[in-house]
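One chain of protein is taken out of this complex; the other chains stay put.
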Amino acid sequence: MVDSEVLDEQAVEAADASHSAKVGDHQPGSTGISNQKLAMWAFLGSECLLFGGLISGYLLYRNNNQDGPAAAEIFDIPFTSVSSFVLLMSSLTMVLALSAITRGDHPRTRLWILTTALLGAVFIGGQVYEFTSFYREGLGYTTSPFSSAFFTLTGFHGVHVSMGIVMLMSLYFSSVRGKLKTENAETVEIVGLYWHFVDVVWIFIFTVVYLMAKGI
Amino acid sequence: MRRLRLPAALLSVVAFVAGCADDAELDTLKPEGEYSEQIDNLIDPIFIVAFLVFFLILGLTLFMWAKYRVTEYEEGDWPEQVHGKTSWEIGWTFIPFAIMAAIGAFTWILLSDLNATEANALPIQTAEGEVMWDPHVVVVGQQWWWEYRYYFDADKLEELDDANGNPAKDLPPADIVTAGQLVMPIGEEVELTITSRDVIHSHWIPALNGKRDAVPGRFSPWKIQANDPGLYFGQCTEFCGLSHSRMRMQAVALTPEDFQEWVTAQLADAETPPGAEAWLEAYRAADGSEVEAPEATGAQRGLVAFTQNCASCHLVQGVNDLTYDGATQVSGAAPNLTHFASRTTLAGGILDLYNPDGTLNRNNLESWLRNPEAIKANAAPERGMPNLGLSEETIDDLVDYLETLGPRPSDEMIAATQVD
Amino acid sequence: MSSETLSDTVEAGMHDADHHDADHHHHPSDRKYVGIAIGLAIITAVEVLTFYVDFGPLFIPSLLLMMFVKFYYVCGWFMHLKLDSPMFTKFFVAGLVLAAGVYVVMLSASQLWDNI
Amino acid sequence: MLTTGFKTFFGWALLAVFASLVYGWVSGGGGVGPLSLGWKGGVGDHAGYGILLWGGVIFGALGALLVSFRDADAEAAAHHRGMNSAPAGQRPLDASYWPLVAALGAATTVVGLVVSQILFVVGIVLCGAAAFEWATYAWADMATGDPDANRELRNRIMLPMEVPMLGFAAIGVIVVSVSRIFLAVSANGAVLVAIVVASLIFFGAVLLNFKPDLPKNLVAGVAMLGLVGVLGGGIWGIAAGERDFHHGEEGEEHSEEGEGHSDEGEGHSDEGEG
Partner (left out) sequence: MAITEEPPLELEAGDPLPEYAEQPLGVLTRPSGNTGIASWLFTVDHKRIGIMYGVFAMFFFLIGGLEALAIRIQLAVPGNDFLSAETYNQVFTTHGVTMIFLVIMPLAAAFANYLIPLQIGARDVAFPRMNALSLWVWFFGGLFLCSSVIIGGWWENAPDGGWFNYAPNHGVAFSPSKGIDFYAIGLQITGIGSLVSAVNLIVTCLNMRAKGMTLFRMPVLTWMLLITQFLLLFAVPVITVALFFLMFDRLYDANFFNPDAGSDPLLWQHLFWIFGHPEVYILILPSFGIISEVIPVFSRKPIFGYKVMVFSGIAIGFMGWGVWAHHMFVSGLGPISVTAFSMSTMLIAVPTGVKIFNWLATMLGGRLKFNTAMLFAVGVVSMFTIGGLSGVTHAVAPADTQQTDTYYIVAHFHYVIFGGALLGIFAGFYFWWPKAFGYKLNERWGKWNFWLQIVGFNLTFGPMHILGLQGMSRRIDTYSEGFGFELWNLVASVGAFVIFLGVLIFVINIFVSQRQAKHLPPVGPDPWDARGLEWMTASPTPEHNFDEEIEVQQVDEFWFRKYDIDDDGTVHRIATGDEVAQPGTATGVHLPAPSYWPMVLAAGLPFIGYGLIYNLWLCVLGGLLVAAGSFGWVFEPADDPDAHHGGHDDHGDHDDDPDTDPEAAAALDAPEGADDVAIESEEAPVG
C-alpha cells in the first residue's frame, strides 16, 4: 500500500506538467528528453524489481498449498482470459487517447480516457469477483503460502491498476475543466506509460501464474 | 602468551595473530579437528597476504606523507599534472585479480572437500546387537538449547523429508536423544544433519569445524571431526532471540571404547529410584488417578514431583514415555532428561552440573529449578522453561531424583568442563 | 508476425489518419495501434487455447514465446520504446534484466527448479 | 471579529461534537463515557463516535484558524489595505444541491442504524461529505466580493479532496456492481456478463469515435442507461446473493479460520486505492 504512494507521486509529477503550461511544450534537458518521462521510465525500471520480487515469491510457493486448494484446481481460466482481454484492450484505448490529444482532439481524448478507466474498472471488478469466489471456495489469504503469495501478487497488481484509474479520472476531470491542453499531451503519455506497464505486468502474470498452473 | 598481550595492544594488527589465548575455548585459530585444520591452513596464508597488502597501502601512505608533505602552498609550486598511466592501472587491476584468482582456486578446492562426505562404518553394540554405524547425528536447535538425536538404523533417516510444514517438530523416534552436549567418537567423520524447531540458530564448535545454520524446514548437512578426546565448546551464533547469548553447547569426543560405553548406557531406560518401582507401576496402570506415593527418600519424592510438575514437557524414557504428549512449547519439545546426570552441563550448556571435585553442583541445579528465567531470560511458558514456583523441599527432592538419572560422566570430562 | 502485416489486416475505414498531426513526435497512426491490438488479441487467444488443447512439450516454451511477443509489442509500440529516446529503453531494460538475473539466481539457490 | 467562515465552521463543529455525544450514548455508551472520551465509562460504537468527534475537532480547528489568522476576513483585509470600508459580501450565486445530499445522507444513516451497518456508514459518509462541501461553499461564496475569486478559492480547497474522492467513487460503483453481478450469476454467466459489459463499453466508445456528432442528449441518455443498468445489476446482484460456491474438501474449516484475515487482505487493496 505504501508503494502506491510512490505511484501517487508519479501521478502528481505527471499531472504537474498539465498545470505549468510553459513546461509541456519545451524540454531543454541536457539529453533533450523530458524530465517527467525520464522519471517515469526510471520508476518503471524500479517497478520491474518490485514485481519481480512478488512474482518470485509466488513462484517459490506456487505448489505449497498445504491442505488448501491448489492453483490448478481453483483458477477460472475462461473468466481470467476475459479479464486479460479487457486489460489488453484498455491499452489500446489508452494509446488512442494519447493519439487524440496529440491531434488536439479533446472530445475524443476524453472519450478514450474514460473508456480506458471504465475497462480498468471492469478488470478490477473481475478481480474482486475472483478473490471473493476463491475465498468462498476455501482459499483464504492465510490458507497456505500459495494463497498468501497469490493474493499478494495479484492484489498488488490490482492496486496498481486502481491507482492508474485514479490518475485517468484526474486527467478526465482536468480535461472537462479545460485544463488539459494539447500541449499537455505528454502528461497523458506518461500516465499511459504507467498504464501500459501495468498491462505488461499482467501479460506476465496471466501467462506464468494462470496459464502455466496447468502444466507444472 | 598472556604477557604477549600488552605489547600487542599497541599494535592491534599484530595482535590479530597473537590473540589466541590459553583460555580461549572458542578460538577459531586453534583447530582440533581435521576440517578446522583445513580451514586454518587456508586462512593463515590469506591473513598474511592481507597483512602484506595492508602494509603496502599503509607504507605507501606514510611514505608519501613523509616525502610530499607541505604545510602551505606556494604560488606557482605545482607538480607535474599527471592524468593517469594506463600501464600502471593495468598492473593494479591485474595483480589483485591474480591474487584473488589464486585464493579463489584454493577456496574452491576446500569448499568441495568440506562438502563431501564419506561413508564410514563404526561397529556399535545396540540392544538389537552389533550394527555398522556411519557416524551421524541429527542436530535440532530450539530456543535456547540444542538437541542431539542418534539413529543407529540408517533407514530411519530416510524418513526425514523437508517437504511441507516443519518436519523437525515431528521427527521419527531416535535411539538416543540428548541435550546440550554432542557426544562423538574421535577420529571419525561425524555427519550432522542440522535443523530447527523454531527460529534459525547456528551450530558452531570452532575447534572442530565452522558453523552451519539450523533453519526450520530444512535439513542442512555438515560434518565435524575431532582428533583427540576432549570437550570442545560451542555457541549458537545466529541471533535467535532473547537468550541467544545463553545458547551454548559442547562436543564431547570420546575414544571408540568410551563412546561404546556411553551408547550402552544411553540406550537403557532411566533408572527408577529404589523403592519407587511399585509406585511407578501403579501410577502408570492407574491412568491418571491418584496413587499413594512413597515418601521414604528424596529421590522417591522427587520422582513423584517430577511426574506431577515436569513430565508434561520433559521426557524421561522408562518413566513417563507413555503419558508424555509433547511439551507445551511453541517448538513442541523440551530437553530429554533420561540420562540427564550423564552430562556435565545443563540449561543449554551454560551451567556446570558438577563441581571440579566431581560432586553434583546442587547449587546450579537448584537455582535453575527455583527460577529458570532469572538464569536465562526467556518467554516462558511458550518458549523456555517457566518458573514453576516450587517449594524448597520439592526442589531438593527433584535434585535428588535428577541425580539418579545417570550414569555419572567421567572425571576427565568433569574436569574439562567448567563453563562458568 | 511483423507489425506491418498486422496492420494490413486492419479494415480500412477505422478512424481517418489524416487528423494526424505530423509534426508532433513520430507516433504511429491509430491504424497501426489497432492493428497491433488485434495481433495481441490473437496471440492472447492462442495462449488461452493452450489451456484447452494439449501442446505437449511445447506448452511452456510456446507460452513464454507468446508472452514475450506481447510484451515486446506493448513496450515497443504502445509505450513507444521503439520510437523514443533509447535512454528510456536502457532504463527499462536495465530494470528488467537486473530483475530477471537476480531473481532467477535467487530461485535457483532456493532449489525452485527441483520441485517444479 | 467573527467572520462568516468562522461561524460556519464553528457551527459544524458544535453540531458534530454534539452528534458524537448523542451517538456515543445511544449506541450503548454509559454515563459520562462519551463526555470523557471514554476515559470514565464506555462509549458505544467507537468508530462512529470517533469519526464524529474527529470531524468536530477538524471543523473547530478550521474555524479557529480562520478567526485567529483573520483569513478571508474582508474587514481585516480592508484595514490592512488602508481602506475605509470593506466591500460588501456577495450572496451565493449558484443553487446548492448539497442540502439534498445531506438530507439523503441523514435518511440513509437512520435507515442504516436499523437495517445494516454498511448503509449506516454510507449515510455517515454522505452526511460528512455534504457538510464539508456545503460549509466550504457557503464560506467561499462569501469570502470576498469577487465571485471568480470565490470559485477559485473553493477549488483550491476542494479539488484536492473532490477529485480523488470522485475518482474512487466512480471506480467503486462500477467495481462493486460488476463484481456483485459476477458473483450472483453462474461461472459461465460471469464470463458472459464480463464480455457483454466490456464490449458495450468498448464498442460504445468506438461508435462515439466514429459518430462524434450524435445528439448530446442521446449519448447522455444512453450513458445514463448504461450506468443505471450496471448499478441496477449490482443491486440485483446483492439482492440475489452469491451463487453457491462449491467448497473444497476442507473448505469449510478454512473459510472459517480465514474469515477475518481474508477481509483484511481485501481491505488492503482497498486501502491502497485510498
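A few notes on this one:
A, B, C and D label the chains in the order they appear, each numbered from 1.
One rule holds for everything that comes next: a contact is a pair of C-beta atoms (placed from the backbone, for glycine too) under 8 Å apart; a residue touches a chain by one contact, two chains touch by 3 or more.
Remember, it's a predicted structure, so these values are computed and weren't measured experimentally.
Here is the thing to keep in mind: the chain we left out touches A, B, C, D in the whole complex.
The chain omitted from view is touched by exactly one of B:E89, B:E393 or B:D411, namely B:E89.
Per the touch definition above, the residue from A:N64, A:S133 or A:T154 contacting the chain not shown is A:N64. In the complete complex, the hidden chain is touched by one of A:G45, A:G138, A:G158 or A:G192, namely A:G45. When the whole complex is considered, the residue among B:A24, B:L157 or B:L388 that touches the unshown chain is B:A24. Where subunit C meets the omitted chain, the residues involved are 87, 94-95, 98, 101-102, 105-106, 108-111. Touching residues on subunit D toward the chain that is not drawn are 47, 50-51, 54, 65, 69-74, 76-78, 80-83, 86-87, 143-146, 149-150, 153, 155-157, 159-161, 163-164, 261, 264-265, 267-268, 271, 274.
Interface with the hidden chain, as seen from subunit A, comprises residues 1-3, 5-6, 8-9, 11-13, 15-17, 19-20, 22-23, 26-31, 33, 35-36, 38-39, 42-43, 45-47, 49-50, 53-54, 57, 60-61, 64, 66, 141-142, 144-145, 147-149, 152, 156, 170.
Going forward, only the chains that are shown with their structure count from here on.
We define each chain's centre as the mean of its Cα atoms; on that basis subunit A and subunit B are separated by 52 Å.
With centres taken as mean Cα positions, subunit C sits 15 Å from subunit A.
One finds 62 Å separating the Cα centroids of subunit B and subunit D.
For subunit A, the set of residues touching two or more other chains reads 85, 89, 96. Contact residues of subunit D toward subunit A in the complex are 163-164, 166-168, 170-171, 174-179, 182-183, 187-188, 190-191, 194-195, 197-198, 201-202, 204-205, 208-209, 212, 242, 245-252, 254-255, 257-259, 261-262, 264-266, 268-269, 271-273.
Across the interface of their complex, subunit A is touched by residues 19-21, 24-25, 27, 29-30, 33-34, 36-37, 40-41, 44, 47-48, 50-51, 59-60, 63-64, 66-67, 70-71, 74-75, 77-80, 84-85, 87-88, 91-92, 94-96, 98-100, 102-103, 106-107, 110, 112, 115-116 of subunit C.
By the touch rule above, subunit A contacts subunit C in their complex via residues 31-33, 37-38, 41-42, 44-49, 51-53, 55-56, 59-60, 63, 77, 81, 84-85, 88-89, 91-92, 94-96, 98-99, 102-105, 185, 189, 192-193, 196-197, 199-200, 203-204, 206-208, 211-212, 214-216.
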